[in-house]
Structure formats: C-alpha cells, structure tokens
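Complex shown without one protein chain; remaining protein chains in place.
Going in written order, the chains are labelled A and B, and every chain counts its residues from 1.
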Amino acid sequence: MSSGASHHTSQHPKQVALQSLDPRVNRLGIPSELSDFAPKPLQDEWEPYEVFWRERPGEQPVHVGTVRAPDPEMALVFAKENYCRRGQTYSLWVVRTADIHTFHPAEIDIFETAPGKMYREPDAYKVVQKILRLKRGRQHDQEAKSTS
Amino acid sequence: MRPGSGIVPAVKDLLYRMADDALILGHRHSEWTGLGPVLEEDIAFSSIAQDKIGHAYALYQLLHELGEPEPDRIAFFRDAPQFRCCHLVEYPNGGYDFSLMRHFLYDVAEQCRYHLLESSRYEPLAQLARKVRGEIKYHVFHATQWVLHLGARGTEESHQRMQQALEQVFPLALGIFEPTEYDDLLAAASIFPGERPLQDRWLETIVPLIEQATLRLPALEAVVPAYGGRCGIHTEYLQPLLDEMGEVIRSEPEAEW
Partner (left out) sequence: MYGNLSLVEPLNGVEQENPEKLAEFEERISRGEKIEPTDWMPREYRRQVLRLVEQHAHSEIIGALPEGTWITRAPGFKRKLALMAKVQDEVGHAQLLYSAAETLGKPREFMINDLLSGKAKYSNVFNYPALTWADTAIIAWLVDAGAIINQTLNSKGSYGPYTRALERICKEEAFHLKYGYDNVVTLASGTKRQRQMLQEALNRWWKPIMHFFGPPDAVSVHSEKLMRWKVKMASNDEMRQMFLDAYVPRIWELGLNIPDPNLRKDPETGKWEYSDPDWDEFWRVINGNGPCNRERLAVRRMADELGAWVRRALLKPERQYVAPLF
C-alpha cells in the first residue's frame, strides 16, 4: 500500500518546527527560523484575464473583474468560483486582458461628439404643431368645398 | 423502499460510506483554505471543500430521516471504528500534487456514483443525486483541467510529481470500491448497482484522461487496493483528524455552538 502523503516540502528537517495554534500550520512543518525568501519574477502568478458575467437570460453580460491564469481553460476554472460562487449565473466569459483592443488613453477625446447633431435625437422632431396645422388645413378645405 | 424491510441497513451503510468520504475529504481539502498555491485556486478549492461538506450534511440528513442521530452528532461525535470512509480520504494533504490527484480520482468516482444514483429506486438519494449534479460537474472539470495541465502541459517537474502522486493515490482510490456485504442486496433492490460496476465505469472514465495527461496508470493487477475502511478499519490518520474536528464541539457536547 502507498506510504501516503509524507512528502512535505520543508527543506529544513533538522530545524525545530514553528509552533502554531493552527494545527494545519503545524502539519506544514515550517522551520522556526524564517527561511530565505527569493523574490517572485513577473508572470509568477500568470497573466490577467477579464471576466464577463451574465446573471440571467435577456440581460447584458457585464464586466465583473479579473483573474490571473495560465490559459483560458484555467481562467474559466478560476472565474467560476471567484465570481459566481453566490447567486445566479447564466453565462461566463473570459478573455485575456492582452487581447482586448481599445483606444489609447490619450485619444479619449475621440468620444466627444460635436454638438448640433440634433437630427439623431428624437427631440429634434416636433410633429404636434404640424398635425394641428394639417387638421386645420383639411377643415378649411372641407368648409370651402361645402360652401361652393 | 419500504420501511421495515431488510434493505434499511444496506441503505444506511451506503449512505454512511458516501457521507463519511465526503466529510473527511472536504475536511482535508479545507486545510488548504488560505494556504493555496495562488489566490484564484485557493478560492476554487475552498468551494470544492465546502461542497463536499455540504454533500456529507445532506447524506447525514437522509440517515437522520432513517432514524440515525442528528448530522452534527453523527459527524462530530463518532470515533474512527464507527466511520465507514475509505483510506483515500484520510491521508494528510502533503503537497498539492497529492491533494489534486486524490481530488481527481475521488471526484470522477463520485460523478459516476451519483450518475448511477439518479435512477435509484431510493427516491431521496435519487433526488440528491440530481441536486448535486452541477457541483460535481465543476469538481470534475476543475480536477481534470489540473491533471491535464500539470501532467501534459507543465514542466518535467510537474509531470514527475503528478506521476508519483498517481502511483501513491491509485491503490488508495481503489479502496473507494471495496466490496461490501450489502452490494448484492442494493443491486437487487435497484437502489445502487454496486461497487464493482462503479469501479468499471470509473476506470473507463479515468484511463483516457490519464493517457491525455501523459501519465501512466499502474497496472491494476500489480496494486493492492487499500481496503478496510468500509468495515471500520482505518489508517492511523483518521482518529487524530476526528479528535481535532470534534475538539470544540465535544468540549461542551450538550451546548449550542
């Protein structure tokens, strides 16, 4: 039979282990002297993916946040519990942040629409007066007809 | 299932085996909460741990309906000989390789088991099987992705670790399917087809996945399955786990906590 999971990674077997109130921590066999610490390189925690979530059919998917993941499959594995562990979910999308295209921040004024394009607004069209005039005109015609 | 029929002890035994497995494995998984390899995975694995403990609770609730004590009583006050879990779930976590491989082999078996139970003649269990389908689907997706990634898409180091973990865990995992004296009875009553057919389904499912992960499954005839758990014979790890789990609640057994 297997000898089980006895392969703790503590590389300091001779040192006294740190004594914790947490039995889980005691099982990790952490050396009581602080181990050396090698700084993480960039990408150590993988790269960001953006997460889009839709609560129920008929609704817009919305951007809810991001996860670090090595690839799209793992991003989905993570996003599911990071963003959908409560409430309802209908769909979930992930996309690598680096694959999202946008305008350069310096070009943000591209969205400043010049004023005066009222022809695209419903308010630009006032028909009530026109209809009144139209009705008055028709009445006038009828009166003219009947008197002739 | 007619009450009073001879099937009740068989059903209880099945429920105890399933519930004890889920409780102890969920408990082991929860030891990673806050200590996982990366924040995102910490959260994902913690959900799986919670789901397992939730499944255990639901199964103990069914046992309670069959006349057994309350779930908290059953879970927190029994000692090792009264437990019916397999050895697989009892082992300490060790590294993440061991934890992931155990999670993978266990959850595929769990998925196969609940799938069979969806058509069980014991309606409460069939209902539960349908209720947990989605959660277990996620557990299997999570486990499979990890095994594939670390086996086939990782480094030499991760491949080796996963291979070693597979060799350690495989005999333990076979212990899930330890035959019991009730297997025939449960099958005859169309409650559960039995551990043997379950093991066959499980093997059919894991073999291609392990191959895809470029890992080698030990030959079935070359390993000794870790039996004993289903009749109350456990590893040295279970009793200390139970002592720890019950430390607070047992300190004041009649109190509300």
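Going forward, a residue touches a chain if its C-beta (ideal position, glycine included) is under 8 Å from a C-beta of that chain, and two chains touch if they have at least 3 such contacts.
These figures come from a predicted structure and were not determined experimentally.
The omitted chain makes contact with just one of the residues A:V16, A:L42 or A:A114: A:L42. One chain is missing from the display, and on chain A it is touched by residues 9, 18, 20-25, 28, 30-32, 34-35, 37, 39-48, 50, 63-68, 70-71, 74, 82, 85-86, 97-98, 100, 105, 108. What chain B contributes to its contact with the hidden chain is residues 27, 30-31, 33-43, 46-47, 49-50, 53-54, 57, 71-72, 75-76, 95-96, 149-150, 153-155, 157-158, 161, 244-245, 247-249, 251-252, 255-257.
By our rule, only the chains that are shown with their structure count from here on.
With centres defined as mean CA coordinates, chain B is found 35 Å away from chain A.
Those residues of chain B whose C-beta lies close enough to touch chain A in the complex are 31, 35, 38-41, 43-44, 46-47, 87, 91-95, 98-99, 138, 141-142, 145-146, 149, 153, 167-169, 171-172, 224, 226, 235, 237, 244. Touching chain B in their complex are the following residues of chain A: 1-9, 23-24, 27-28, 45-46, 67-71, 73-74, 77-78, 80-82, 85.
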